[in-house]
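Every protein chain of the complex appears in place save one, which is left out.
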Amino acid sequence: MAKTNGKTLQELATMVGGRIVGDGSVLIRSASTLGRAGKEDITFLANAKYEKHLATTAAAAVVVAQEMPANTPLLIAKDPYYAFMQIVVELHGHRTHKKTGISPRASISATAKIGQDCDIHDFAIVADGAVIGSRCVIYPGVFIGPDVTVGDDCIFYPNACIYDNSVIGNRVIIHAGAAVGEDGFGFATHGGMHHKIPQIGIAIIEDDVEIGSCCGIERGTLSDTVIGQGCKIGDLVAIGHGAIIGPYCLLVPQVGIAGSTTIGHHCTLGGQVGVVGHITIGNNVTIGAQSGVINNIPDGQTVVGAPAIDIGRARRAYSLIQYLPDMKQSIRRLERELEDMRSGQEDEQV
Amino acid sequence: MAKTNGKTLQELATMVGGRIVGDGSVLIRSASTLGRAGKEDITFLANAKYEKHLATTAAAAVVVAQEMPANTPLLIAKDPYYAFMQIVVELHGHRTHKKTGISPRASISATAKIGQDCDIHDFAIVADGAVIGSRCVIYPGVFIGPDVTVGDDCIFYPNACIYDNSVIGNRVIIHAGAAVGEDGFGFATHGGMHHKIPQIGIAIIEDDVEIGSCCGIERGTLSDTVIGQGCKIGDLVAIGHGAIIGPYCLLVPQVGIAGSTTIGHHCTLGGQVGVVGHITIGNNVTIGAQSGVINNIPDGQTVVGAPAIDIGRARRAYSLIQYLPDMKQSIRRLERELEDMRSGQEDEQV
Partner (left out) sequence: MAKTNGKTLQELATMVGGRIVGDGSVLIRSASTLGRAGKEDITFLANAKYEKHLATTAAAAVVVAQEMPANTPLLIAKDPYYAFMQIVVELHGHRTHKKTGISPRASISATAKIGQDCDIHDFAIVADGAVIGSRCVIYPGVFIGPDVTVGDDCIFYPNACIYDNSVIGNRVIIHAGAAVGEDGFGFATHGGMHHKIPQIGIAIIEDDVEIGSCCGIERGTLSDTVIGQGCKIGDLVAIGHGAIIGPYCLLVPQVGIAGSTTIGHHCTLGGQVGVVGHITIGNNVTIGAQSGVINNIPDGQTVVGAPAIDIGRARRAYSLIQYLPDMKQSIRRLERELEDMRSGQEDEQV
């Protein structure tokens, strides 16, 4: 978190369309967390439970949603986290990439087409028939397979691998070691052996998608695998053949989605969630971490658990598992007591 | 799904040993799903619940197991999915690999031995003492470590890494970024520190195995890790040191198997299944997705859940978790009612 030249709080407030309570002339040179922010640092309050820290923070300023007691200037913004993000971009910027041009130590097919101002590093591969847009950054060891299409302004980190015929949109980021368009897990079992089915679908990665390190996005068996526009996919996520992920979904690390499942737009899947194949998840669905989804989910629902159920019920239900021994004991005791009472009644009746 | 020159339905039926109901002269140029198949497409019916689609499909023909009402010609085959797989291979073929020979930009040790007609791409590595069979395709960035042995007709996709001394059979496919034979997770903890145990076993990958992207197959600590003949392993699977997987198993993406566990032949492990170390899974065992297996499983059993139990019991048991709050209420109500009744009895007795 190197210090930057900085901006005044007033300049930042103007940029994000916010309002200042306190001294707007304070110089802000970097961004930090609420707990660690010090002199010249700006931070934000995302969660009301940390509100008390505003009385003691050493931060130069805090981005908040509304006026509240604090020992430091406040920048009030409707969406504080979004405003803070804009400020981080303003102060620190996104990663810059060295202008290398096309390295003579890269391996570029004579039949590949490369757009303008691309940087293709040593030991990167662009295979026959691949078409790459403008201003792409292709790090060492990246493999862009035969007849792959890549849009403009993409960044592929080292050793990412894009299999043949995949279609990649604009502004797509693929992190180190991820595989896109590898063969789907498709076999016909016959006579006790598993026979590979040619995977004739492709993988389509739409605009503004980011894919984490060591992900595996399978190509489709017969129809295509699609990662919708603006989806953000964490590290070590596995997407099965023919799955369709709608626009603007968040897939947290280690999620797994089996083949031919369709997910709507603006869904959030927590870490290690598993979704079986051939089901349909609606729009605006939230699935809690580690959940196991085996049935369709309608629009707007929040589910959790394995098997995943509505969160209202799930919170109580799963937290009761620990009381199963007590419940079992209670049942045994009830059975004994009932038996005793019945004996008593029978004695009376005799 | 490019169109091919195509075959008549009759030609395809003859090839797979099937029987036609309807017009055998129809031209089939590609394969597709039941939902998407159109003119010149062949598809298949794998699941009776989709049978109604046969009345409306636009497909040129459908592969089915038995005669049934349809608005399109049927190809009747004993094992429709297997027949369909053969047709996909016939029409579309498996991926073809450019004949590159051995690139001067690959790094081949002078002491390595390479069989006939291999294609070794730019930036691939074959280290000292490695022995590679004939007709292997080794993509860029693949590392074949010292003294590794590889059979014939293998395909290693970009950036796969095979550690020293591993033994790879014939027709093995390893996808992008997978690691085979890396060090097992073996440490002796002493004085609060974890001391690395040399992993002197190796990884043995038998004939016809396919390994997905970003898998980690550890070498053995003292005895070898073995992936049996014909196993198919999905993306992001982790296999622990000294595990032995019998022939013809299916390991779906994100499965994890801990060290020293033995799995029989023809087992199927669903997505994200975890199996603890030092146990024995029999033959023909099926383990449902996300299950956690902590005990031996006898031959032929199907289990599901974490902890995994027989599927017959598991289906009902795990689906009851959501009713735990109701069960708890019922128990409380019973306790109160019993108490009330007992008070009543006592009153009577008084």
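The letters A and B name the chains in turn, as written, and every chain counts its residues from 1.
As a convention for this text, contacts are C-beta pairs under 8 Å (C-beta built on N, C-alpha and C of every residue); 3 or more make two chains touch, one makes a residue touch a chain.
As the structure is a computational prediction, the values presented were derived from the model and not from experiment.
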Omitted-chain contact residue, chosen from B:Ser107, B:Ser134 or B:Thr280: B:Ser107
Identified contact with the non-displayed chain, of A:Pro73, A:Gly151 or A:Gly177: A:Gly177
Per the touch definition above, residue among B:Phe44, B:Phe143 or B:Phe156 touching the missing chain: B:Phe143
From A:Val21, A:Ile294 or A:Met341, residue that would touch the chain that is not displayed: A:Met341
Selected residue (touches chain absent from view) among B:Gly18, B:Gly177, B:Gly230 or B:Gly270: B:Gly177
Chain not shown, touching residues in chain B: 107, 123, 125, 127-128, 141, 143, 146, 159, 161, 163-164, 177-179, 182-183, 185, 187-190, 192-198, 200-201, 214-216, 218, 222-223, 236, 238, 240, 242, 254, 256, 258, 272, 274, 276, 292, 294, 305-307, 309, 313-314, 316-318, 320-321, 323-324, 327, 330-331, 334, 337-338, 341, 344-345
Touching residues (missing chain, whole complex) on chain A: 1, 30-33, 36, 43, 79, 81-82, 84-85, 88-89, 92-95, 98, 105, 121-123, 139-141, 157-159, 173, 175-177, 208, 210, 212-214, 230, 232, 234-236, 248, 250, 252-254, 266, 271-272, 289-290, 306, 318-319, 321-325, 327-328, 331, 334-335, 338, 341-342, 345
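The criterion applied here is as follows: only the chains that are shown with their structure count from here on.
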For chain A paired with chain B, centre-to-centre distance based on mean C-alpha positions, whole Å: 25
